[in-house]
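The next block holds one structure in the form of structure tokens; read it before the comments.
Note that one protein chain of the assembly has been removed; the remaining protein chains are unaltered in position.
For clarity, chains are labelled A, B and C in written order, and residue numbers in each chain start from 1.
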Amino acid sequence: MSVINAVTCPICGCLCDDIEVTVVNNEVVKVKNGCAVCEAKYMGYKSEHRIRQPLVRKEGKLVPVSMDEAIHKAAEILANANYPVLYGWSSTNCEAQRVGVELAEEVGGVLDNTAVVCHGPSLMGTQEVGIPTSTLGQIRHRADLIIYWGCDPWSAHPRHLERYTTFTEGRFEDSEWKSYINKVKAVAGKKKLLSAQRVEPHKKPHETVAESLIFNKPPETLQKEGRKLIVVDVRKSMTAEMADYFIQVQPGKDYELMQAIRALIKDEELDVEQVAGVPVDYLREVVDALISCKFGVIFFGMGLTQSAGKFRNIEVAISLIRDLNSRTKFLIMPMRGHFNVSGANIVSAWQTGYAFGVDFSLGYPRYNPGETTSMDVLLRGESDATLVIAADPGATFPKKAIQHMVKHPLIVIDPHLNATAMLGDVVIPSAFVGIEVSGTAYRMDNVPLPLKKVVEPPEGILTDEEILKKILEEVRIIKSKRDEKTEAP
Amino acid sequence: MTEILIKNGFVFDPLNKINGEKMDIAIKNGKIVESVNEQKAKKIDAAGLTVMPGGVDIHTHIAGGEVNTGRMIRPEDHVKDVVSKTSITRSGTGYSIPSTFVTGYRYAKMGYTTVMNPSMAPLGAKHTHEELNDIPLLDKATFPLLGDWWFVLEHLQRGDLEGCARHVAWMLETTKGYAIKIVNPGGLESWGFGRNVHSIDDTVPNFDITPRDIMCGLAKVNKMLNLPHSIHLHTNNLGIPGNYVTTLETMKALENVPTDGRPTCHITHLQFSSFAGDNWGNMKSAAEEISKYINNHNHITFDMGQIVFTDTTTMTADGPFEFTLYQLSGHKWVNTDVETETSGGIIPMHYKRTSAVNALQWSIGLELALLVEDPWKVFMTTDHPNAGPFFAYPKIMAWLISKKARMATLAKCHKKAQKRSLLPSVKRELSLYELAIVTRAGQAKALGLKNKGHLGVGADADIAIYDINPEKIDVAKKYKTARKAFGNAAYTIKDGKIVVKDGEVVQHTDGKTMWLDVKTAEQLKVDEEMKLKFKKYWTVEYENYPVYDHYVKVPEIISVKASV
Amino acid sequence: MMMQQKLRVTLITGRTIEQGVGKEYGKSSPEYYEACSMVYMDAEDMKKLGIKTGAHVLVRTPQGSVVLRAVKYPRSATPGLIYIPYGPWANVVVDDSTTSIGMPTFKGTPAEVEAAPDQPVLSIEELLKKEFGR
Partner (left out) sequence: MIVLTPLKKFQFPIHAECINPDVFQGKSVEEIASLQVWEGNRQKKLGDIFKIEATTHETPNITINGDVSEVRRIGQGMKNGEIVINGDAGMHTGEKMAGGKITINGNAGGWTGSSMKKGLIEIHGNASDYLASPYRGSTEGMRGGKIVVDGNVGSDSGSHLRGGLIKIKGSAGPFLGFHMSDGTIHVEKNAASRLGANMTGGKIVVSGSVDELMPTFTIDSIKPKVKIDDTETAQGPFYVFLGDLAEKGNGKLFISKANNAQLGPIYEKYL
């Protein structure tokens, strides 16, 4: 038995690196410090849904083949493609991502990562107005006003509050854990929230009558010393339950709400009485809280990037932060999803200048979301082959995009038989990054962290990096043979 | 390994006092040797060509989080400058912040072989090294930002110089760094809460310490650790009219640091710290005052931070300064504060001849370089990409060697700047020998790089050959010819390999990354102490913080024995 | 209250912790199926359709239709809003329009919901077969 400390959890953008993993006979048997998803990953990685050998679709069925055959088939598809898409990259390490850029360049394809369906709009917003941000520790030490906008860390980044924000001890700000407990106690009558948190919400009996949408006035606690927590969302999330103030914004109206706040910060008068369902009088109090804090931060998620306005929502959120900095210190940060989607953006940017949606078809990197992004290429039906690695567009892309994807050869590299693999033509199993493979990943604040290998992969299973290198090598062989042929006559 | 013999070139090797002599240079196993077997060696006919050591850049932001964020936010900057894949080279994009491969190629094309990445947040050090690995054809090193690191502030606050030194040594090793970088000392910690310091004697909020304490303390620490380079300083009040007073005070404050005769401080991108006047309207050059001081003292070296008229991107750890630029320009603004360590910011910037301020800045950089008499104190940089992209160096070389070139540019500048510029009265034109000092020899010397910047036996075979015949052309008159030659090296040789021929990359090679292993007493004690304290300071685990060996593809470890 | 056959709603898809846990067990795991083949609805809206938690509903958009288990949203009123966890079920019905930025409208697709007591909720394999023929 061995106990391995300071393991970096390969799931979400929090990249918690304090996980303790116990290994017996090359198998993880216990995980400490992690959240529910973390435990599921370390327990689930060895499940029966794992792919054990390479598969190729023959006569409509995926049948086992040798690794060499699968690699050759994949390389042949890519080398011959006129406009291939190479998508995914977010649940693997930077080492594999580096090879990925080279492969995409070699085959003249569209290289895109999962940012396109999560924080691609955030990167685009940043390209319009920049981004005043920091590392998470800066927030831990200094922030006295924390806002989660369009995101629910309790569900998607379960340890975010505990490690980086409201419930952590900083040099200049204390944890709000105790006062939160007191608040929970005060909300007597209802079942203990804390224990309720451990129960799956839809299974738990719930007696609260649906609250009306009539807006609650901002509480006086917004002006208190110490850390304050505000949540803005279209529905009351678990995170919102913990907040000092919850603003229920009308769906798709975040843009108007933020723009109105910007105008109020600049002491402009609004003609309207409410914005996005929120009375302007209440907004004024929110604005007071924003400008009177010592150090504020907005964390935002898919609630902004995927709803009407998309990247403009991010642009306005960042503009709001820019405005606030003439009054106090205020920062903003996207809640990055996949554990290394930041890394995919970073590696792509240092090698090409662009973070996602990079089109190599003209021999040099080109970038224009809407034109060179995988989603649009698929929806317009332009591509003629797809490689998917370390992502599952079969489960995350809209139907029409998948319909085009399966019309042409589809190569899938993944440890699990995920939805895309079920649809694939060539399926190559890979080792679990962060469990069976070491490497580097970037946290949501772009802090690089080492991933650990805690167990050996099953025999014969290669890493993403190894598989990609083999495909790249094979592609070059196929291309040089082809060039010889065309030159011969 | 192939042997190479470079025959009959005009050699400019200032560290060995060789000034344009026609001679041969022999290379074997990546080093310069006394001689090689003429029969076996590959011969390069350098007759009529200028041979210099490979260029050395003491200050260029080419890798790491800040640089890469700069890339990410500027698609409109890349789209106008694209680089296609070839059978030898990777594709990429250029303009103000080129992608990593393109960075390597463009430096090599100018005959540069060694560059210093001067700004690295320790927490992001792995990132910096990952990018450095992807910059081909160059040797590299990187400087951790230490001036506002809480451990430095706390130790100096207590007056514990030795403790400070040991922790700095720990950090240099942990981040695989090369020198102590200080940016707006005290200002970055203040910026954590949105404030700044405005003189070297302001107190840093929450820490009872001043910028003066930090600079002098770290300069002393630098000596205690016997580091090859001095402290590398970006001054307080950078980029603000009237800041030359702060710069003079800074240099004076550092006079008190004991010295063994070597400089105690390198002031980087001095142009940005040499503004007189008290607002943007009446801003003037303080190059005269600053250069006078430097001419009379020997503890300072500096690099220019020369403005080039183009659309570029400013990026610095000086978060509060970037905020000032944001307030002035309203342009896209990035701020990146790093827990317990530093801050940072990015603003795109278009320097225009027609702007009085920009044109004056352009003049100030050149004035400083020309008014400081000793070329060993002056190094050519643009503080890439802050004052312009590095591939504009040939232009700056032309301005340095040719009054005609300077006056041609000045004539196109804003009238106010023309009137305020000191350049019309400056006759000096650097010789090729002096140019070799300010672009390689002096930089290598200031960095303490023993095998760089010269062509003596034992030096790294990093060589630039330019198509300039000093016997035939007067570069001061034919500055355009010289400019073209400096931008397209006839040959660039890296570690004994020909990597560029006639301005084209012809071979790939990974450069090395140099880092310091500083041996102090009680190293284990510092480790233990850091391990205990770590969680209180950072949000990552102690054992996940260091840059482990595998992060450096081709390392060159330089061991230093500290006196503490 | 008037019973209604169909409700016009806004469809939002998104993360739930159960979906996060389920995906780590594998896309064909029962955990993932349980977590993703469901739709959160407003309590009052469910009354209007005359359904209770666990009932099957059909969600229809111009892009397609899918049968899901309805679950009452426990924490706040969300009239006119339905929430399907990310996954293949949700993606049958989301609006794929990207407004030329690469991102489909995962949040904010206009949809209709009706009770579908007799229609089965498909497994992931059945769903993929139905939609993509594989």
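One rule holds for everything that comes next: contacts are C-beta pairs under 8 Å (C-beta built on N, C-alpha and C of every residue); 3 or more make two chains touch, one makes a residue touch a chain.
Keep in mind that this is a model prediction, so the values were computed, not measured.
The chain we do not see here touches A, B, C in the full complex.
For the chain left out of this panel, the touching residue among A:V3, A:V29, A:L362 or A:I477 is A:L362. Touching the missing chain, out of B:E76, B:E255 or B:D502, is residue B:E76.
Residue A:R262 is the one among A:H160, A:R262 or A:H338 that touches the chain missing from this view. Within the whole complex, the absent chain has one touching residue among A:T8, A:T135 or A:S319, and that is A:S319. Residues of chain B in contact with the chain left out of this view: 73-77, 79, 332. Within the complete assembly, residues 99-100 of chain C touch the chain that is not shown. Of the residues in chain A, those that touch the hidden partner chain are 81-83, 107-109, 124, 127-128, 255-256, 259-260, 262-263, 266, 268-272, 275, 308-309, 312, 316, 319, 360-363, 367-371, 381-382, 384.
In this text, only the chains that are shown with their structure count from here on.
Separating the CA-averaged centres of chain B and chain C is a span of 57 Å.
Averaging C-alpha coordinates per chain places the centre of chain A 21 Å away from that of chain C.
Taking the mean of the C-alpha atoms as each chain's centre, chain A and chain B sit 36 Å apart.
Listed in rising order, the residues of chain B touching chain A in the complex are 63, 65, 68-69, 71-76, 78-79, 82-85, 90-93, 97-101, 123-124, 126-127, 130-131, 134, 192-194, 206, 323, 326-327, 331-340, 343, 346-347, 536-544, 548, 551.
Considering their complex, residues 11-12, 36-37, 40-41, 44-45, 47-50, 60, 112, 116-117, 120-121, 124, 152, 154-156, 158, 200-202, 204, 206, 208, 210-213, 234-238, 240-241, 248, 251-252, 302-303, 305-308, 310-311, 337, 356-357, 369-371, 373-376, 379, 392, 394-403, 406, 416-419, 422-423 of chain A touch chain C. On chain C, the positions that touch chain A within their shared complex are 10, 12-18, 20-29, 31, 38, 40, 42-44, 53, 63-64, 71-79, 81, 83, 86-88, 91-92, 94-96, 98-108, 124-125, 128, 131-134.
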